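Shown here: the complex without one of its protein chains, the others still in place.
After this line comes chain A, so read on.
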Amino acid sequence: MFSEQAAPTAQGLLAPPSAEPPTFPRVPVSGYSDCSQPFQLGERSFSRQYAHIYAVRLAGMRPGLERCARKQWGNDIALRKLSELQAGEKCCVVGTLFKAMQLQPSILQEISEEHNLVPQPPLPKYIQPSDELMLEDELQRIKLEGAIDVQKLVTGTIVAVYGSEQDDGRFLVEDHCFADLPPPLPWNGPSSDRFVLLASGLGLGSVSGEALLSTQLLVDVVTGQLGAEGEQSCAAHITRVILAGNLLSQNTQSRDTINKAKYLTKKTQAASVEAVKMLDEILLQLCTSVPVDVMPGEFDPTNYTLPQQPLHRCMLPLASTYTTLHLVTNPYQANLDGVRFLGTSGQNISDIFKYSSMDDYLEILEWTLRAGHISPTAPDTLGCYPFYKSDPFILTECPHVYFCGNAPHFQSKLLQGKEGQRVLLVTVPDFSATQTACLINLRDLTCQPITFSGFGADSED
């Protein structure tokens, strides 16, 4: 594990200063390539409708799903479109799921005067027993019932259902299957221990400064300024730091300035300005020593729709002079030392959490991998750019590390696939709440949490 890397000749802190202070060179950067081109938007046009992204998603995932369906239910099953269904015939249909939810916030209902409704307050979960699932393909839709978990599934998932159409026009499902894990990538991982530090939810700019000490401790550990030579030699094995979103706290998002009169707000500065300055200073300390990838999150100053574009480097004048700072998109995909990382800042997972009965972030993360799509709820309840040519959120290759940021706790699991895929699923906890970051060992795909706290029984791992 991490602390076993300590150099054997290391001295403790209670030793006289040695004549020649030993230096621990950081393991050199090798083999980094950024694979998140599909998530980078060039010129953006919002004049398109979202029907395109659904059409492309269905057309793109249909072949894979038909293959999975044949593998699961036999080669001779009938694959039908909804328009070709005949009552009572057992067949398989591939389509997009739509969940009709009563509690789903609908802007049309809110602004409709005839209902006289007060806007619904945000709820943690919008599921209800009366929700219904419908399957849509290119032309028609049909209601589903039967062996399918209505509470668990969310709108936008592409699924293959096997069953038959009933006389009342509903489809009785006997079994269903998803796209399953995408094909595996070859493994070129390093042979020696190399660590990547994953942290998310730094939450700078919040009213309480409790997390600031922990953030500074994190920076000190990574740059090797903390601990005796043992810890410093361990820290030299960290090759990269990935900050997965929510660098700014939710408090910086106050929209009072919009509602207040102009004369009251003229001289006030947005809270995010101070927070970004703090972020710049922290990143400066990190960048002088280790490559850093900064992903934007829900509360960061970038666009709201997925895929979020990188933060602009003019906001970070001190840190952006270093080439070790990489401002990347959310979701982010890259090859680090031959290991493919793919992850988001957590908006996709928390959106599925709101509309599904699944409670565990790791379970949702695994489910999105099995469904073959990073964020199926994307245009419906989560903002998304209206793609028309291809859906970049479809998983075409299986990453080695799949993470999501801003989860309530740290969890990790090594998933083994049927075709030899090995994926490490990591839910990175919110640093401002838990003061915990994750260290991933690239050699054997293990993960351990590292907690920084100023006071309390927990010491550093």
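Basically, a contact is a pair of C-beta atoms (placed from the backbone, for glycine too) under 8 Å apart; a residue touches a chain by one contact, two chains touch by 3 or more; residues count from 1.
The definition used in the following text is that contacts and distances are computed from a predicted model.
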Between "Ribosomal RNA-processing protein 42", "Nuclear pore complex protein Nup85", "DPOD4 polymerase" or "GATA amidotransferase", choose the name on the UniProt record of the chain that's been left out.
-> "DPOD4 polymerase"
Thinking of the whole complex, not just what is shown, which of A:Gln72, A:Gln151, A:Thr302 or A:Ser390 touches the missing chain?
-> A:Ser390
Out of A:Ala59, A:Ile111 or A:Leu414, the sole contact with the unshown chain comes from A:Ala59
Hidden partner chain, residues of chain A it touches = 47-49, 51-52, 55-56, 59-60, 63, 138-139, 386, 388-390
